[in-house]
Structure formats: C-alpha cells, structure tokens
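Apart from one protein chain that is not included, each protein chain of the complex appears where it belongs.
In order of appearance the chains are A, B and C, and numbering begins at 1 in each one.
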Amino acid sequence: MNEISLTVDIGRLHLKKPVMGASGTFGFGREYEDFLAVHEIGAIVTKGLTPLPREGNPGVRIAETPAGMLNSIGLENPGVDAFIRDILPKIKKYHVPIIVNISAGTVEDYGEMAQKLDIVGVDALEVNISCPNVKEGGIVFGTDPRSAAAVTSSVKKHTGKTVIVKLSPNVTDISCMARAVEAAGADAVSLINTITGMVIDINKRKPLLGNVTGGLSGPAVKPVALHLVWQTAQSVKIPIIGMGGIMNGEDAVEFLLAGASAVAVGAGNFANPRAVKDVTDGIEKYMRKNNIHNLDEIIGKLEV
Amino acid sequence: MNEISLTVDIGRLHLKKPVMGASGTFGFGREYEDFLAVHEIGAIVTKGLTPLPREGNPGVRIAETPAGMLNSIGLENPGVDAFIRDILPKIKKYHVPIIVNISAGTVEDYGEMAQKLDIVGVDALEVNISCPNVKEGGIVFGTDPRSAAAVTSSVKKHTGKTVIVKLSPNVTDISCMARAVEAAGADAVSLINTITGMVIDINKRKPLLGNVTGGLSGPAVKPVALHLVWQTAQSVKIPIIGMGGIMNGEDAVEFLLAGASAVAVGAGNFANPRAVKDVTDGIEKYMRKNNIHNLDEIIGKLEV
Amino acid sequence: MKKFFIEGCILINEKILDDVYYMLLQAPEIADHAEPGQFVHVKKNNSINFLRRPLGIAEVDKKKGTISLIYRIIGRGTAEYAAMTVGEQLSIVGPIGNGFMIKEGRPLIVGGGMGMAPLVFLAERLQEKKPLVLVGGKNEQEVFWPKYMEKYADKIYVTTDDGSLGFKGFTVQFLPKILEDNAVDDIYTCGPDIMMHSVAKIAKKYGKSCQVSMEKRMACGIGVCLGCTFTDKITGKRRKVCVDGPVFPAEEVFDYE
Partner (left out) sequence: MKKFFIEGCILINEKILDDVYYMLLQAPEIADHAEPGQFVHVKKNNSINFLRRPLGIAEVDKKKGTISLIYRIIGRGTAEYAAMTVGEQLSIVGPIGNGFMIKEGRPLIVGGGMGMAPLVFLAERLQEKKPLVLVGGKNEQEVFWPKYMEKYADKIYVTTDDGSLGFKGFTVQFLPKILEDNAVDDIYTCGPDIMMHSVAKIAKKYGKSCQVSMEKRMACGIGVCLGCTFTDKITGKRRKVCVDGPVFPAEEVFDYE
C-alpha cells in the first residue's frame, strides 16, 4: 500500500497540506493553538494588512444569515509595520508557510507593502483586491481588469515571494479578471472573497451593519464559489486556491475537482474551530476510500 | 382605527397585494389552488415562455444547497402560442394580474413575443434577460447594458402592457443595468434572478446537474438580493419588484424598506406551498404592529 | 386530486434494519384520500434542509387516520427523519400524484429495494385479486418485506443476490418463470430504473400490461418547477413525474430497443 501524499505546490510555495485558514478568519494562527496542531496545517493566511493601522468600520460588524454570515470588519489591522515588528517573529515558530494578505489604496502602496514584506518569515503574499468593506482601494481594483493587472505588476516588481491575487466574486466575468492578473505575473489566484450583501433591522428600519453592507460568506455561498473556481480553472493555467463555504472534506474535494490546487476555510472556523484539521482529514479519508495517493489525481479532474 | 391598505401600483399595473409568485416557481397559478386562495394573491408570474416550445435541459435539474437550491430547468415551456391558446383562457378566471415572463434568443424575437402577448388577459410582461440556464438569449442580454436596453425598447415598441425587466445578479454593477433599461422605457425592474452556481458529485466526479451549472436561489441568496435591490433603488426611479430568498413577512419587509414596491416568492413556495399567503399576512401583521396603514410608509424608507 | 398541507404527528419511528426505518404518522386527511402509488412530500420544521423529500405511502389506515412510510437513510434528509422522535410533527404535503391504475386481471407486483414501500399499500388494495409478489434484495436481511405483504399476497417469491433466501439471482431472472407458471395479467413495479426497464421488456414479451413508478429529484412536488419532467415515449409530450406520475404505463417511459 502506497502512502498518501497531501502535498501541493502553489508557485514556489510548498504546502504539506492543501488546507489553510482564510484571511480574516484565522487571526495570525496562534489563536487556534487550543483547537488544532497549528504546525501541521497547510498555511496561515494573515488578517488583511494595510500600509497604516486601521480601526475598521463602526457599529455592528457581524450579522448571521441563512447558512452564512455577513461581516463588515473594514480591514481592522495593526498595519504592516507593526505586523513585521510584533507579530511575525512570534508566528515564525510554527514552521508553516505564512501567507500575508495585503490591501492598499493605491497601486504604489501595494508595491511598497510588498517590498516591506519581502523578508524572511513571509512565504507568500495574497493581494486582496476584493474587500467589499472598505471604500478606498479594495474592491475597485478587483472589478476592473486593468487596475487588477496594475496592482499585480506593482507587487511582483517589489517581491520575490509567491504572489497570489485574491479575486472578487462581485464581477460579471471572473475569467477576464483572472486572465488579467495571470498576464500581469500573478503566480496564483485565490477566490472567492465575500459577496456583497445586506441585512435590515425591520424594527429600527436601519441596516443591521454599521457600514450598511457587508460581505457574505459561509455555506450559503459555496455553490457560487465552486462555479467561479471552475470557471477560473478553465481560463488560467496558474494554480487556484479555492474557498467559500468549505465546512468539511467533501466540500474541499468539490473545490479540488473543480480545479483548485488548495483550499482555505473561512467562516467555517467560527462554527468549528477545528475545521481546518477536519477538512484536511476529510480529504485524506476521501483519498483513502477512493485509492488516490496524490492530489494531482483530484485537482481539476472534474468530468464535464 | 384606519383600515390597512396593501395595494400598490407597478406602472399601470394595480396590485391588491404586494406579493406574487415568482416566475418558474408558481406554474400558472392553478397548481396552488389546494394551498391558498389564488384569487387573493398579488399577481401570478408565469413560467418563462419562449417563442417556440422548449424541452429544457437534460439530466438532473435540481440540487439542494445550504439554505437554498440550484435549478437548471433550462426554460422548459410550451411556447408562447400554446400558452395563449391553452393556458391563458384557464387562468383568467382568478381575476388576478397575470404577468407573463418571456425569454428569447434575439432582440426581434422578444419584440415579436411582446406583440403576440399584447392581448386581453395579459396584464404585464416580465422580460427575462437573466436566465443563467440557457445558452442562447437569456443572460447575455442581462450582463450588457446596451443589449438589455435594446431588448427593452423592442418589447416596449410592441406592447401597451406594463413592461418589467428582470435583472441578473451576475453583474459587476447592477445600477448600470437598471439605468439602461429605465432609459430604454422599462416601467419597472424585478430582481434578482438566480445566481450562477454549481454542485459536484464527488463520487462520480461529475457536476451534479446535467447542465453543469445552475441558478442559486432561496434564503442563501437573500442578503445578496437585498443589497442589489437597495443599490438599484438608489439608481432608478421606476418601481422595483424584489425577490431572492423571501420566506416570510419579515423578509418581505426588508425588501420593501430597501426600496422594492412589491415582492415575489420563488423557491420559498417549494418549502412552504402557502408561502405567498404567509408572506402577505406577515407584511400586514408588521403594519398592524407598527401602526402603518399604507405601503408607501414602508417602501424605500430605510434610514441609512 | 386535492392535496393537503398538514403537520403529521409521529406515532412510531423505528429502525427495522440497519438503515431502514418505519414511521407511522397521524395524518387523517392523507389517509382518507391516498391511493396506492401516491407519495407525500415531507420536511422537518426548522430543518437544515431546504427542500422536501418524496416518500411513497406504504400503508394507510383510514379508520385510525394514519399512514406509514418506510424509508432508507440515504443522505441528510432521511437521516434527519430517522432522528425524529415520537410526538414530533412532520410537515407533509400530499397525497401527491397519480398512483397505480387498478386493472381487472390477476396482478403481479415486482419490487426492488425501497421501491417496495408503495407496493405494500398496493398489495392491500389488490388483495381481493390474489396478487402474486416478487421481491428481490441483496440478502435475506434486506428482504424484510414479506412480513408487511403476506397478509395481502397470494404468494410471495423472493430472490436474493447471494442466495441466502429464495432464488439466487435478480428478480428479473426469476420473473419469466413466474409468468410461465402462473396466470398473470398485469404487472405493477417499483424499484431501480434498470430493474423496472427489464421488467417492462419481459412484460412486453409476455404480453402483460406493466406500470412503473418513477423516481426523479423534485423541488416542488406539485408540478410547478419542472425539475422532474421527461418526454412521454408515446405522445412525445412532456410529463411531470410528481403530478402526472409517479406511476406511468411502462411504454410511456421506456424504450424497447
């Protein structure tokens, strides 16, 4: 009986497991120490960092929705400098790839952040051009192929790390966005970020969220995410990190079959803080059951 | 104590109640006779008709998803002529507005259908430019403002009925679509149609649906639909018929507050065949509780 | 046919085999109107599952106002029903569809797997006609159906894949022998598609009428969603499994090469 291998490469990034904690839902990894062996997971994707510290959005930031949730955190974060100074040294110890998620308001700022993060301990950058919860930057880059390409080029120019561009689902044609960032040099794409949504408090006659709208994630969006991953896989050759509503191994296998080389768990961590491990174990169980030894035998192997 | 009025006007269409059965989920109305008083509902929106009869898509057409479902019916319908000949005479008797949902492959065909349906018994047309389940026509018109405007003009030219254009959520900027059809003469818009999605059978390694992708609807999409209705309400002056995941009166009130003048219940009818009535009663209950006598006091009254 | 939308109180919900359950429900409106071959479309209230599930009506007691369902745990819907307890309410839409047309002649009932469930009710309805029953399954255990049928059937033939009970092999292998040994006029069948197709071909060969009960994924169960349609082989018209069926004359459903 051969061993089962769960390793996969995303650009120059080597993952021992194909499952990571998604940006904004996994803190800086440490917070999950009580629930799983952080050093055994695929990768830690940090909370989105910005050039300067941000307090995020005012008012209520979380709303539960059917089979999902809205968040309008608004990229609260300590800023890239504090991350490098205070946080990075503490999380290096896991010997797990650290993927740093970055957002900025201008093409230049993206480049500058990339340069600052071109240091030991950072393994890859996830370039967030798709946050629906901030006005400046974020999603404006994520809905226009030319801006997305400009951000990608700027980041690539300033880093030797693997560059993953995180795409927004809030577009008419994701293939076009994916091709634009591929052409601009992205090593991989990740998707989906959250879908813009809204909940209203009918008694107060006001939006429930302080920021009016928020980003939808969780199982509710899974069919949408899966479709976008599949569509992207038909359009580009670079690897895809798939996410959106993944709760268990079966969900993850769907994404792998659709063409994702690895997956991330977001809101699922909140319902089940052991989700990253459970998803990984679930993939392995599926492989064992189906006598599959290597992820290559699954990735993109959907028969259409 | 004043009476509560639930009436509302959509173009020249006068609705006694603001709740209708959504296209493709309400048959031709008759099918709900065992569950509710069909003559008391807001309106019947017919299954989508096409110039010629269609058998729809092959294979599995229905998949359950978290808090929702995918369908890939593919506009199975008897064709517009059979509708006029065999079905319309039978459903006139409810004395409830009949809104005929139409789809076609060319701008001219839309116009021709509109002309055929410019007859007694038909009260309004809902122009479907957003079906994600058919290749020809449908969504290609719904993602390009110029095509959408062309379809709208063509329909308007051929009918004296109220023309409602049904918008797709699968776009980067719905305001732009809504403004285009408003400028082209639409009397109202309805939204959302389903969001493209996918489910994979990991054992067969195949898409679960025969047509690979399907349209997502049900409570899962409600936050997305509500946001798009709100965004559309900021962009156009014509009335909006809101839908997407409505299951009860509270859901409906959210849509009204966001700017919808009326709402439709789609997949909710499958879980609860009395949903249209329950939603209507729920709105009335909310009005009673809050001492509201008229829908104008709710519609678009979200405080942001 | 009028459909009801009611809450049915669970009176019994017990495991009768590994993953097969028997549920008795208080549902007088359904019991009063149900015909063999019809089904109910059910849902647990506050369920994590959005859609209803179709289950055949297995038994009806008009006097007590009860119906029973016999179901196998397949996925998250049926698993949820299995976990429900006596006294809980199940939301029911039904009875739905066109059941079996009761023919004049000597009946033979052929069932496979959970397809047997609605055939129990059919056997009761046909009892005066002394129906023959042919039931197949993987092994002795799986063929628990005779205990529900024996009071109505003239004779029950059993086949098992492993030969642990009755004839070793598939029902369709044994079917010709029954048709040769007995005077049978009308075949009523429900089970896997592939089985029903073979039964239909054999019926045709022997000149017997044959009705089949179809399974399709359903969203609405009331004829509006068009999730369950197929093209009638005779008329070329589109038919809905939920309301035009689930029972159809075999010729409308199957090709005969």
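The rule is simple: a residue touches a chain if its C-beta (ideal position, glycine included) is under 8 Å from a C-beta of that chain, and two chains touch if they have at least 3 such contacts.
All of these numbers come straight from a predicted model, not from anything done at the bench.
The undisplayed chain touches these shown chains across the complete complex, A, C.
Looking at A:145, A:169, A:218 or A:282, the residue that reaches the missing chain in the full complex is A:218. Contact with the undisplayed chain is limited, among A:47, A:116, A:166 or A:222, to A:47. Residue in contact with the omitted chain (choice from A:11, A:56 or A:105): A:56. Screening A:9, A:40 or A:64 against the full complex identifies A:64 as the residue touching the chain left out. On the side of chain A, the interface with the absent chain consists of residues 24-27, 31-32, 34-35, 47, 55-56, 60-69, 71, 73, 76, 218-219, 267, 269-271, 273-274, using the contact rule stated above. One chain is missing from the display, and on chain C it is touched by residues 46-48, 80.
In this section, only the chains that are shown with their structure count from here on.
In this assembly, the chain whose C-alpha centre lies farthest from chain A is C.
Centrality by C-alpha centroid: the chain sitting nearest the overall protein C-alpha mean is B.
Averaged C-alpha coordinates put the centre of chain B at 36 Å from the centre of chain C. Here the CA centre of chain A is 47 Å from the CA centre of chain C. Those residues of chain B in touch with two or more other chains are numbered 63, 65-68, 218-219. Residues of chain C in contact with two or more other chains: none.
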